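The complex appears here without one of its protein chains, the remainder shown in place.
Chain lettering (A and B) follows the sequence in which the chains are written, and residue indices restart at 1 in each chain.
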Amino acid sequence: MKVTIDGIEIDVPKGTTILQAARMIGPEVAPPAMCYYSKLKTSGGYCRTCIVKVTQGSSANPNPMPKPVASCRTEVMDGMVVENFINPDVLEARKGVVEFLLINHPLDCPVCDQAGECKLQDLGYENGSSKTRYEFKRREYEMIDIGDKIKLHMNRCILCYRCVKTADQITNNRVHGVISRGDAAEISTYIENFIDNDFSGNVIDVCPVGALTDKTFRFKQRVWFTKPVDANRSCDKCSGKTRVWLKGEEVVRVTARKDQWDEVEEFICNSCRYDHKKKSDWVIEGPSPINRNSVISQNHYQHLNELKVQIMKQQKALGFMPIDKKP
Amino acid sequence: MGRKLLIHNDKVPNIHTLDVYRAHGGYASVEKALKTMTPDQVTDEVKKSGLRGRGGAGFPTGMKWSFLAKPEGVPRYLVCNADESEPGTFKDRYLMEKIPHALIEGMITSSYALGAKTSYIYIRGEYFYVARILEAAIAEAYAAGWLGQNILGAGFSHDCYVQVGGGAYICGEETALLESLEGKRGNPRIKPPFPAVAGLWGCPTVVNNVETIAAVCPIVNMGGEEYAKIGVGKSTGTKLISASGHINKPGVYEIELGITVEDFIYNDEYCGGIRNGKKLKAVVAGGSSVPILPTDLILKTAKGEPRLMTYESLSDGGFQTGTMLGSGGFIVMDEDTSIVKNLFTFSRFYHHESCGQCSPCREGTGWIEKILKKFLNGTANESDVDLLWDIQSKIEGKTICPLGEAAAWPVAAAIRHFKDEFIEIARKKKFVDISHYNRLNKLVS
Partner (left out) sequence: MGSQIHGTQDFDKTKRAEIKFSDEAIQIVQKIISRYPEGKQKSALLPVLHVAQAEFGGWLSPETMDYVASVLKIKPIEVFEVASFYTMFNLKPVGKCVLEVCQTSSCWLNGAEDIVNYIEKKLDIRVGETSKDGMFTLKVAECLGSCGSAPMLQCGASYHENLTYEKVDAILENYKTEGKLRSYTDLDYKNTL
């Protein structure tokens, strides 16, 4: 099937969605996706950031589709013509979606462990507006404890449903879900307090924002001060292929490996994620491929001490107390 | 006096019982269909009748039926949408409460046409007492052999069940309804696939409104062509209109499609004019989600022609100067009504009823309500009107299901036709609900 996206034609198999076809062409036409996850069945359709305009339905029926469609859940037809970044209406609509996602978001990036690898940050930066028009109190949820490994920060959640689908499809017992409705809807557990099974940690990796983070990594490091390497170990529960985040010789975090679209390549078990925090536990394969636009690729950690000295100098000049007495 | 096909017997004592209903010609369509017609012939009659979905969207029923996939060995279902929740609409409740057998008869005849061995009536939970009435009628129908095995010895077997909901407007959206019927949250599904291919438990399913299904009986009885002679153009047959608001005679009226709006509002046969001798200010003609129209535009189209109670005439002029027939929830407002406050009740409603699945509706409906609240508090600025307009435009068409549009349209229409009211509040920094005192008198007397 031939489909044209932003003027670029590509041949794709039947059953391919517009978003998948766009990803085949490349990042220059691929719409952003906050809820779609190619590894999770029935994911997508909720966040509406990937909406595109179909200006020609197919060769057989050349009429345009009346409304913008969610590219992640719309299959291509032969001869379909799609406009994404070249269509101002799509960009304006997407800007609206980004605004909706942000009006109740706490914007607590400075204290959020996800900062630096947050899809909402990227989305806001690339498609959003620099000012907010929302003047009301942002929504706040009661903090609930969902176990000793995973931190739920509901205020940051964008209700992408990925973690629910992960629990349904990757683990054998889902104990959390989306409760209540409308803008009161939230991720929560019930009766069984804790999300605890061999693969539960994967909900952290699929979460696009800082709603589900690794408690064993909490407040330890900013991700851009760590160095991710691809590593493996022999594991009887999962493939053992992971990404190990190093700070010097210390393993500060273990996650699944992620692909170009920031999606998990293979889900990993909790034992690999939480119980092997020594460098000697792992066979290091080499540096992880990181998008060069990512703050993580800046590898500031190498220059940290240099940076600290600079900052202190500036602060002294301005008459501030030093941030650290021993540079 | 217009022709009535659905609720002509509503005042007959005990018409809710099978015996009385039968004595007044009830179940004739089942007899006719099962004994003298093939299922496809029934569908053809419905197609010829020009019947359009009475739940609000107005999609041709015969066409919807013909989309139903019929793979071998897979059960098909008919599901009746009795989740009537659109503000201003109460016709289905009236029909089911007064003449429950009219719906059950329609369920049997329609199921025969569709080849559905089982059907469900999904009724909103708040109508629990109506569900009881339906269940009693179904029990009567089983006892008399209208439901169950081998009905009338014609080889067609059918079971019909009632299921109550739990309180959620969104379940009136057909895929949310199916989710709810499966015991889940009422989150609308992402389409395609459409229910006609994968509906209830993944099986081909037709979802029709109560009134649509009930209308199948007269269509089969009189023939589709005869039915199509009633009405104007593509608006055929009769329609139940729920009339409420500041009128002398609120209630459910069955009209022939094609009477004038003016007639409907002022004729004693229908609404009987505006209460307390007040003047008409605005009308929401088809349930809360359709655009509100001021007096001049509801009585006459922009071209100056009298506005008719038809799908086409009401939508004449598009959303600039027209509206929609929708579900037939006809809300009339007198000269003292605050359009801003009325809009607030609508927006509060949609905020409350958003399922929360997709972001524009989840976040946008609440935002709209908060801004409208500012108008009622007298703290709004003129720029808030533009903001409201922008927010609604960013919800409309961007959501999974039509609730997004339903929430956006009333805001757009209120600003389009009554912008002055918003501006006045914003300038004076004060909101006064002048109709309050009239209402108080009514409550006391």
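Here is the rule we go by: contacts are C-beta pairs under 8 Å (C-beta built on N, C-alpha and C of every residue); 3 or more make two chains touch, one makes a residue touch a chain.
What you see is a predicted model, and the numbers here were worked out from it, not measured in a lab.
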item	value
Residue among A:Gly79, A:Gly116 or A:Gly177 touching the omitted chain	A:Gly177
Per the touch definition above, residue among A:Ile10, A:Ile25 or A:Ile144 touching the missing chain	A:Ile144
Listed residues B:Glu45, B:Glu86 or B:Glu363, member touching the removed chain	B:Glu86
Contact residue for the chain not shown (choose from B:Ile15, B:Ala168, B:Ile259 or B:Ala426)	B:Ala168
Absent-chain interface as seen on subunit B, which is shown	75, 84-90, 92-93, 97, 120, 124-129, 132, 161, 163-169, 180-186, 201, 242-246, 250-252, 284, 288, 329, 331, 333, 337, 341-342, 345-346, 348-349, 352-353, 355, 435-436, 439-440, 442-445
Chain not shown, touching residues in subunit A	139-142, 144, 154, 173-181, 184, 186, 188-193
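By definition in this document, only the chains that are shown with their structure count from here on.
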item	value
Chain centre separation in whole Å, for subunit B relative to subunit A (CA means)	41
Touching residues (chain side subunit A, partner subunit B) in the complex	44-48, 51, 66-68, 70, 73, 93, 96-97, 99-101, 103-104, 133-134, 136, 158-159, 178, 180-185
Interfacial residue positions of subunit B with respect to subunit A in the complex	168, 185, 190, 351-360, 362-367, 370, 387, 393-394, 397-400
